[in-house]
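Below: the structure, in C-alpha cells.
What you see is the complex with one protein chain gone and the rest in place.
Now for chain A:
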C-alpha cells in the first residue's frame, strides 16, 4: 500500500494544488481516466469545504489530505473545525437554489455537498477518531 499525505495552510490558493496532487496520485494508483474529472472535482469540493470551515472558525492549523491505494483509491480530507459545523450538510432542492433568502455561503455549501454526493459513490462524512474535526472519506475503484 502506498500513502501520500499533503498538509496545507487553509488558504483558497492551495486547493488547486490539492486537486493537482490528488489527481496525479489517482492516475498513478490506476484510477480510470474517465473518472479523473470526478476525482478532481470531489477533492476540490472536500478541500474547499475544509478551508472554508477553518477560515470561519479562525483556525490556522493545516488541512490534511491523505491518499492511499490499497486495492482502491481512498482519499481522506480532514478539518479541525467544531463537529457541529461539519454535520448537517444537505443538498438543496431546486426551488430553493435561487431563493432570495438563501445566503451565498449556504448556497455554496449546499451545492458543494450535492457535487460530493453526486460524484462520489463511496462517500463518508464522519467525526475524526481523535480530537476535534470532521473527515470526508472518498473511495474510487482502481484498474479496469
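Please note the rule applied: contacts are C-beta pairs under 8 Å (C-beta built on N, C-alpha and C of every residue); 3 or more make two chains touch, one makes a residue touch a chain; residues count from 1.
In the analysis below, contacts and distances are computed from a predicted model.
**Q** Which listed name, "Cytochrome bo(3) ubiquinol oxidase subunit 3", "Hypoxanthine phosphoribosyltransferase", "Sugar ABC transporter permease" or "Anti-sigma factor antagonist", is the one UniProt assigns to the chain that has been left out?
**A** In UniProt, the chain excluded from the picture bears the name "Anti-sigma factor antagonist".
**Q** Tell me which of A:51, A:75, A:125 or A:138 is the one touching the absent chain.
**A** A:51
**Q** Among the options A:114, A:128 or A:142, which residue touches the chain absent from this view?
**A** In the full complex, the listed residue that touches the missing chain is A:114.
**Q** Since one chain has been left out of the picture, which residues of chain A touch it in the full complex?
**A** 12-13, 15-16, 19, 37, 40-41, 44-45, 48, 51-52, 91-94, 97-98, 100, 104, 107-109, 111-112, 114-115, 118-119
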